[in-house]
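Working notes, beginning with the structure itself.
What follows is chain A.
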Amino acid sequence: MKAQASSMRATENLVPDTRHGVILYLENVSVSFDGFKALNDLNLYINDGELRCLIGANGAGKTTMMDVITGKTRPDQGKINFGQQIDLLKLNEAEIAQAGIGRKFQKPTVFEALSVYENLYLSLKMDKGIWYSLWHQLNGEQKDDIDRILAIIGLTEQRHGLAGNLSHGQKQWLEIGMLLAAKPRVLLVDEPVAGMTLQETERTAELLTSLAGEHSVVVVEHDMSFVRSIARTVTVLHQGSVLAEGSMAHIQSHPDVKRVYLGEEST
Partner candidate 1 sequence: MNYPISKFSSPLQRVTGLLFVMTLYVVIANTFFAPDSFWHVSDYSVTLLGKYLCYALLALAVDLVWGYCGILSLGHGAFFALGGYAMGMYLMRQIGERGVYGNPDLPDFMVFLSWDSLPWFWWGSDSFVWMIVMVVLAPGLLAYIFGAMAFRSRVSGVYLSIMTQAMTYALLLAFFRNEMGFGGNNGLTDFKDILGFSLQSSGTRLTLFVLTTVFLGLAYFICHRIVNSKAGKVVMAIRDAESRTRFVGYNTAKYKVAIFTFSAVLAGIAGALYVPQVGIINPGEFSPINSIEMVIWVAIGGRGTLYGAIVGALVVSYAKTRFTAIMPEAWLFALGGLFVLVTLLLPKGLVGLWPTVKTKAQQLWPKEKAL
Partner candidate 2 sequence: MKLRNLIISGSIIASSFLASVALAEDTIKVGVLHSLSGTMAISETTLKDTVLMMIEEQNKMGGLLGKKLEAVVVDPASNWPLFAEKTRELLAKEKVDVIFGCWTSVSRKSVLPVIEELNGLMFYPVQYEGEESSKNVFYTGAAPNQQAIPAVDYLMNEIGAKRWVLLGTDYVYPRTTNKILEAYLKSKGVKDKDIMINYTPFGHSDWQGIVSDVKKFGSTGMKTAVVSTVNGDANIPFYKELGNQGISAQDIPVVAFSVGEEELSGFDTKPLVGHLAAWNYFQSIESEANSEFIAKWKKYIKDDKRVTNDPMEATYIGFKMWAKAVEKVGTTDVNAVEQAMIGVTVPNLTGGIAVMNPNHHLSKPVFIGEIQDDGQVEVVWQTADTVIGDAWSDFLPSSKNLMSDWTPPMSCGNYDVTSGKCSGKM
């Protein structure tokens, strides 16, 4: 049980210090691939409990930014902190996830060979060491958690079906459910409504708004009407750095945004 103790301790140390109200700090972050600057001196702050929308053209660096936060890509320079004290650059993907940053991919990825229930089971917030997993049995509270999430994402009936057999929209929902199960402090959501019906989109918007407050939510989305329906603060990325930030109205009237977007449309 020693492994368990040590990894519990590790998780405990990873509680972000948000006394300044900011949960995610990205400062002067740059990433380049073969000379192409995907992120260029990016500065971004996400407040604790806020719902932030990120928009920007293809190649503006949205996905790269998420990669950098979740540890998939290492920045060439810059600082990324979770709360005041946790340096995310020192952690690997799994540790970042355990610290409380959850991510939903653009293309829904669920564990297709496992059942819906097992997908959620694996995502629950708990010790994720091998030895612990080997002997783990679900307790009542955890079962309740899973049932609750199943209800939220509307997959109670499919709970024992294989995740691979779900429809595209259902997979999106399952993935969101998996995020919820992990009880993260920050949710990074990449294009959540791609391929969803209008109805599903509405439900997603509802869900994401309801999550804000308890969690910080960062949404990357192309669908402007969707963004408009949920957004309080919007950040526009352009060529790897922040172009503008503010309310939807502010953004729409921002001259740089206009120029860039109109300019891009004209080419």
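Inclusion criterion for the candidates: all candidates are chains of the complex that A comes from, given by their letters.
A few remarks follow.
Everything that follows uses one rule, which is that a contact is a pair of C-beta atoms (placed from the backbone, for glycine too) under 8 Å apart; a residue touches a chain by one contact, two chains touch by 3 or more; residues count from 1.
What you are looking at is a predicted structure, and each value in this text was computed from that prediction instead of being measured.
Note on chain A: across the options 1 or 2, its touching candidate in this complex is 1.
By the touch criterion given at the top, residues 70, 72, 92-95, 97-98, 102-103, 105, 109-115, 118, 121-123, 128-130, 133-136, 160, 162, 164, 178, 182 of chain A touch candidate 1 in their complex.
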